[in-house]
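Presented below is the structure to which this report refers.
Omission of a single protein chain aside, the complex is shown with its protein chains in their original locations.
Our next item is chain A:
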Amino acid sequence: MTSYGGYQRTGYGAQGGEDGGGYMVGSQQASQGQGEKKYANESLRPITIKQLVDCKEAYPGAELAVDGLPTTQVTLVGQVRAINPQAVNVTYRIDDGTGMIDVKKWIDADKADATPRFALDTYVRVYGRLTTYNGRKHVGAHYIRAIEDFNEVNYHLLEATYVHLSLTRAAGGGEHQQQGQLGAADGGDSMFVDDGYGAGGGGADSQAIRVRLEPCSRNANTIYRYLATSAGDAQHLAQVAAGTGMSARDIMAATEELLGQGLIYTTENDETWAILDL
């Protein structure tokens, strides 16, 4: 299989410039998959700088991977925190609130004056290539422009999250499973309420709890379910937010309902709750 894969690749030799480096892990895969992967590598990916800070090579010499997917072409937004002009390039230190990374814009000798410079603290959009040099990651910029509309910054952060989720969930990644469990808990809840009437209830909840949960909103039910199934006695707002995927505002409103029903109580502070045993 290995030798066959190798043979296939030499067949495509014309594009093999980057393939030159000896034994590749990928060569054990079918050659078709290899082709697709190469293509995927070159697609432009919106990312947060933290993803770049965190990303690692699968093995020394391999391409950097984000969410397990080799990533080279990236787009990011951030504020310029430092500018370091050198003879052949300008290095900008870019900060998007999740981390910092150096972005190098090479100066075109023919039109050196045409290279725009960006003032400190301006928000910029960068399109570039993720590279490592001497173990340091940086982005070699193809293009940098100033951001005119601030909403583009927020848009980008959501887009980066969206792409991360569609890649990790499609592949059945960790977050997907977590969400799945939550969904299952949710489904279990509604099923339980249904056969609560038919089968006279066989679940853990007592009649008293069910009566009190009934008038509460769906959000309140989700949170109660989360508190009931989570490890530990009390859960903080941040944990509830992460566990249920609800916004802080919705959680505050829903916990207010549950407090009113006497189903939960606040512990250390107003944003930490625990189930009140009946």
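We take it that contacts are C-beta pairs under 8 Å (C-beta built on N, C-alpha and C of every residue); 3 or more make two chains touch, one makes a residue touch a chain; residues count from 1.
One rule holds for everything that comes next: contacts and distances are computed from a predicted model.
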Original post:
Considering the UniProt annotation of the chain absent from this complex, which name among "Wnt ligand secretion mediator", "Voltage-gated potassium channel regulatory subunit KCNF1", "Cyclin-like domain-containing protein" or "Replication factor A protein 3" applies?
Top reply: "Replication factor A protein 3"
**OP:** Kindly state which of the options A:64, A:107 or A:165 is in contact with the chain not pictured.
**Re:** A:165
Subject >> Residue among A:53, A:83, A:146 or A:211 touching the omitted chain >> reply: A:53
**OP:** Quickly run down the residues of chain A that touch the omitted chain.
**Re:** 48, 50-54, 95, 97-102, 121, 136-138, 149-151, 154-155, 157-158, 160-161, 164-165, 175, 236-238, 241-242, 245, 247-249, 252, 269, 271
